[in-house]
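To start, the structure under review is shown below, and the notes come after it.
Removed: one protein chain of the complex. Kept in place: all other protein chains.
Chain naming follows the written order as A and B, and within any one chain the residues start at number 1.
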Amino acid sequence: MSAKTLKIYLIARFLQYIFVVFLGLTLVFFIPRLLPQDPIRAIIGQFQQHGAGLDAKTVETMVTTFQELFGLSGSLLTQYTSFWKRILTLDFGPSFFQFPTPVSQLIWRFLPWTLGLMLTSTIAAWLLGNVIGGIAGYFSQKRWAKLLDTLATVIRPMPHYVFGLILLILFAYLWKIFPLGGGASIGKNPSLTIASFLDILRHSFLPVLTMVILNGVAWYHQMRLLVQNVKNEDFVHHAKFGGVHTWRLVSQYVIRNAMLPQVTGLALSIGQIYSAAIIVEIVFSYPGVGTLLFEAISRADYNLIMGIAAISIFMVSTLVLIVDLCYPLLDPRIRYR
Amino acid sequence: MGILRELFQDYRFALGFTFLSALVILAFLSFFSPYDPVEWLQVPRDMPPSWPHILGTNSKGQDVFWEATFAIRNSLIIAFIAALLSRIIATIVGLLAGYKGGVTDQILMFFTDGILVLPLVMMLILVASIMKGQLSLIGLGILLAFFGWPWDARTIRSQVLSLREQIFTQTAILSGKSVLSLVFGEYMPHITPLLLSTVLSNMTWSISSEITLAILGLSKLETPTLGTMLYWALRRQALLLGYWWWIMTPIILTLVLLVGLYFISVSLCEYMDPRSRLQRATME
Partner (left out) sequence: MNLLLRLENLKAGYLLRSPNGCKIIPAVDEVNLDVLNNEIYGVAGESGSGKSTLLKAMFVTAVEPPLRIFGGKVYYYPQGQEVNIFALPEPEKKKLSWQYISYIPQGSMSVFNPTRRIKTTFLDFFRSHTERGEKELLETTREHIRALGLNPGVLDAYPHQLSGGMKQRLAIALATLLKPRVILADEPTTALDVVAQKAVIQLLKEAQKESQNTIVLVTHDMGVHANITAKMAIMYAGKIVEEGPTEDIFKESLHPYTKYLIESLPRIGDKRAREGVPGNPPSFLNLPPGCAFHPRCPYALELCKKETPPLVRVSAERKVACWLKSGG
């Protein structure tokens, strides 16, 4: 009885996952080809800008070389198939500004930092935001709850970059508590020692704080809204009538039920969290994919940009799938039919 | 008019409205600017605020105050275009999916969810890095619109779904009302408030995205917008050199604009919430 519905749910999610990855990567393939700008001309143009005088013949050779490198030679179909072949072998070609280091190698080096940042701040933000939002939502008439509300409303619309910048100015510039950027102190290689760990912690604090605060207020607001609704449900009233202890009421009856849409919300927001992480990394020069992307953009390292885009899509979709798969664990209505 | 008066009793709406009006006035002032927004070296560089340059000047030799008026104007235009276009797309998709249901709905939602899951900044950066520096205000607006519609399409779709279940829909269909007149005539009044609040949140998102793109150096950097002002200030190390007026102006203006928009949208949302409407109706 229960296995069947669960199976259907899992299969549907998985199919959607495959589709999304497919769609995303196809977009990565097509967008450059659909735009009026010819990326190769743009890059050559940049070379010429930097003073290299090139004659027609050299330009021709460069164009063909680039076409090869970017997989832009041959018919559209051949390009598409070779694109997928390269994706599946994780071969994105060599990076431009770090020639000849392959793009994938670069990404692997920077990716763990981003993942670390994302995972810690997402979990912290989700938990804190939901719990505080739940409690504030239940006791919504108290003065502290109203104050918290106003604070959250002011913080909510701030762009990640601006907020990160403000924190940087305040705590690394004006009051020199935290370092100005980077993942670890210059010259030190992260190792498995306590000192190294603390050093990383010090560098990560502000980026994580930025993410946790900004994402946290979004969860806070959502949870508050949900709790307002759940608070007035019959079963909550009834439990109150029966004299169930307030703490049990808030945690088991109100928050537990309000939490369910938040889990779906988590899945949908992973894409945004990733985008936010990238931006925050740029502000703090945190050695993650964001900073790598920034470098790639400023040097028009096309291969690198494509590689990052492809990996991002894949990673985000996988994370979403994982979260989606956890949902049945929390909602018995899906588990048992 | 009674509605406005009631709205103003909410301090958030009053504050947001004041902020927004102040900024719109500033944007209008840009038409009277004595300086050209794009030209460099029009005034002495790097001067702190004093008369007649009430917000000082920047390293490019521009008056910060008048640059700001253009910046606000352009940011608002971009946000407006993006919000308008994405409303149209979102409404069409939402209405179709919600009303038709079945296969149409599934297909549309598959696409919508697909776009939703993708990391937007990634896609924006991808497009912008290729169009580097070529995106006009309108182009940027269109780009943002393209990525801004999925979320609200979902919201509209849920609203349409619940409207469809209501009895008045059946009645209308049975009495021979055409689908178009049903959807636009009967449903619209319910959807319009939704559209209004999403317009504001969409504008907020567009402004933030524009800033992000500009800071990364991906938009047309000569056109003054809130984002490009920040870009130049950061690029020229305004912070380290101590030219606080240059970097603080766009930051503060951005904050005021975003908080203002958000406050208005939050108070509007609460006002339109059916439960509070019920309460107000009982009061009369």
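A few notes on this one:
Note that in this section contacts are C-beta pairs under 8 Å (C-beta built on N, C-alpha and C of every residue); 3 or more make two chains touch, one makes a residue touch a chain.
Just so it is clear, the model here is predicted, and its values are computed rather than measured.
Interface note: of A:K85, A:R109 or A:H245, the residue touching the hidden chain in the full complex is A:H245. Residues of subunit A that touch the chain left out of view are 233-235, 237-245, 248, 252-253, 256-257, 260, 330-333, 336.
Here, only the chains that are shown with their structure count from here on.
Mean C-alpha position of subunit A lies 22 Å from that of subunit B.
Partner subunit A is touched in their complex by these residues of subunit B: 12, 110-111, 113-123, 125-127, 129-132, 134, 204, 207-208, 211-212, 215-218, 230, 239, 251, 254-255, 258-259, 261-263, 266. By the touch criterion given at the top, residues 16, 19-20, 23-24, 27-28, 31-32, 35-37, 39, 42, 153-154, 156-162, 165-166, 169, 173, 268, 270-272, 274-276, 278-279, 282, 293-294, 297-298, 300, 305-306, 308-309, 312-313, 316-317, 320 of subunit A touch subunit B in their complex.
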